[in-house]
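Have a look at this one.
The complex appears here without one of its protein chains, the remainder shown in place.
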Amino acid sequence: MKIPWVLWVPAGLALALVVLPVVGLLVRSDLRRLPSLIVTDSSLAALRLSIETAAMSTVGCIVLGVPLAVVLARSRVPGIRLLRAIVLLPLVLPPVVGGLALLYLLGRKGFLGYLLDVTLGVTVPFTTAAVVIAQIFVAMPFLVVSLEGALRSAGDSYEQVGATLGARPWTVFRRVTVPMLLPALGSGAVLSFARALGEFGATITFAGSLEGVTRTLPLEVYTQAESDIDSAVAVALLLVVLALLVIIVARPRALEGGTG
Amino acid sequence: MTLRVEIELTRGSFELAVDFEVPAGTVLAILGPNGSGKSSLLGSLSGLLRPRRAKILLGDRDLNALQPYDRSIGLLSQDPLLFPHLSVVDNVGFSPRSKGAGRRESRNIARRWLAEVDAAEFADRKPAQLSGGQAQRVAVARALAGEPDLLLLDEPMAALDVDAAPAIRGLLRRVLSSNKERATVLVTHDPLDALALADHVLVLTEGRAIERGPTREVLAAPRTAFTARIAGLNLIAGTAVDDGLRTEEGRRIAGMLAADTALGEPAVAVFAPSSVAVYPAGDGHPGSPRNIIAASVTALEPHGPVIRLRTDAGLAADLTPAAVADLRLEPGSAVRLDIKATTVTVYPASLTA
Partner (left out) sequence: MKKVLATLAGVALLVAGCGSGSSGDAGSSSSSAPEAKTLTVYAAASLTESFNALKTEFEAAHPGVTVKYSFGGSSTLVQQLTNGAKADVFASADQTNMDKAVQGGVINGTPTIFATNKLTIATAPGNPKGLKTFGDLAAPGLKVVVCAAQVPCGSATQKVEKNTNVTIKPVSEEQDVKQVLTKVESGDADAGLVYVTDANTAGGKVAQVDFPESAQAINNYPIAVLKDAPQADLAQQFEQFVLGAQGQAELSKVGFGPAAK
């Protein structure tokens, strides 16, 4: 397709809006001091925690989100449309509010949190698990939305053929639904990972901020910004590089799979 | 196994109520226009739809009580729907694998079926690397590889281009006739598919069976105007020869041989009533001399905008009311029927019909 020339101006502006702030970060940072600012115990601990929690929450998103997407796309249970809308809630909810909601549910006085505390002696807030839960909360809609869209546009005719060929529902899910979803699953997982990596508001509200336990890279940036803006910028750049790596390494393959 | 069906089904304001029987080893064609209930019927047989009341006996099993995966059916639709992520051999091996065979065994079964449909060389390709006709060939193998007791064919040639359709039709003729146990239901809107593949025809309209019987009888001598309109064809039986067909009485009908017609085999010359020109008897010879048949008019039936002329030669012709008036045609009139050779196609005759 030949691109109409009128598209170039807004397209350029859109790109500038995304790229220039990052350039601003680079300009603002003292590149010679950068290594020493990044390689501190606290930012390395935050980097490690971020990668670990984002990876765990991506796995969580897949394990929980794939079945949810299948149910939302295929089930004919009444009220499924309402459920479909509710699943998107974390996308519009300010993350801080999401964190409060999680706190009121899983906190010591939240109804589920109280139950966990009394029956199992488990308290969720201020733990790495709380970080993962907060990240799954904000990131899962990205996965579910992209999977549900893929399922709907693919239709269920392949699954029906699978059934007529004698495959039981679980076999159809394993050998037809999941393999055909893989491209969408790849890009959805990358989106969720990226969103989990950048998650801030729900984490700080629900999980708190403690080095090595709950202080992920975004929280580290925010903490550093209070005292030393240069090291905050340095850590922010680390986050940018990490996010770019994830997107560059995983995204194109996922996209090619989607068109192939 | 013999299939016995009684179905009542309601979808919105549409009602389907039909019953029929397909003896083991035979093919029943369900012929009808869009919206006649063909796909609802097929959905009920495959289990994707649940009729309000149904008895679908395959042998002594009631399919209606079973999930699609327990019905032992094979489904071939107009879209091959090969699983894009599986190789051709694994597509064909899908059914044996789902029914408990191991990977190696399934692949062996698949290769056997691929050879059966002349597609062995595609075994290791991905479906995206096949042409439409090749993919449908593989889909036939996949539908059969599970050894279904009931085979459902849903417009299997409708999406193929004119070059690929005859080859698939020929393939289906071969695999359908080689199994004497399986019942087959073919859903189509094309009377030629029925003619080539089916032993019996059931004409469906608005959810009701309005006509049924042996394929050649129903198509050549429709008893209802509706069947005549959608399926009324001129059929002349005989043996295929290189320039057309020779009847038992030795008359030669010039025509085009279909791709799967074998010389010397029983065949049918098929042409539409609209391609028959009518002249008063004794008129000069303006056209090719071979496809000229003398006959006398037995009936004049209005069919929508045209009038269908029936003759004692068993052939019908469609004329405009003005032409009928010009020629002063009425029952008993002697006429000369002239059929242009390029409008005649010679198909292999259905083996059992």
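Order as written gives the chain letters A and B; numbering starts at 1 within each chain.
We adopt the following convention: a contact is a pair of C-beta atoms (placed from the backbone, for glycine too) under 8 Å apart; a residue touches a chain by one contact, two chains touch by 3 or more.
What you see is a predicted model; the values in this text were computed from it and never measured.
Remark: the absent chain touches shown chains A in the intact complex. Touching the missing chain, out of A:70, A:103, A:163 or A:181, is residue A:103. Checked against the hidden chain, the listed residues A:164, A:187 or A:224 yield one contact partner: A:224.
What subunit A contributes to its contact with the hidden chain is residues 100, 103-104, 107-109, 113, 123, 125-126, 204-205, 207-211, 214-215, 219, 222-229.
FYI, only the chains that are shown with their structure count from here on.
For this pair, subunit A with subunit B, the centres built from the Cα atoms lie 54 Å apart. The residues of subunit B lying in touch with subunit A in their complex are 46-48, 67-75, 77, 79, 81, 83-86, 94-95, 98-99, 128, 142-143, 146, 152. If you check the complex, the residues on subunit A that touch subunit B are 157-158, 160-169, 171, 175-176, 179-180, 182, 260.
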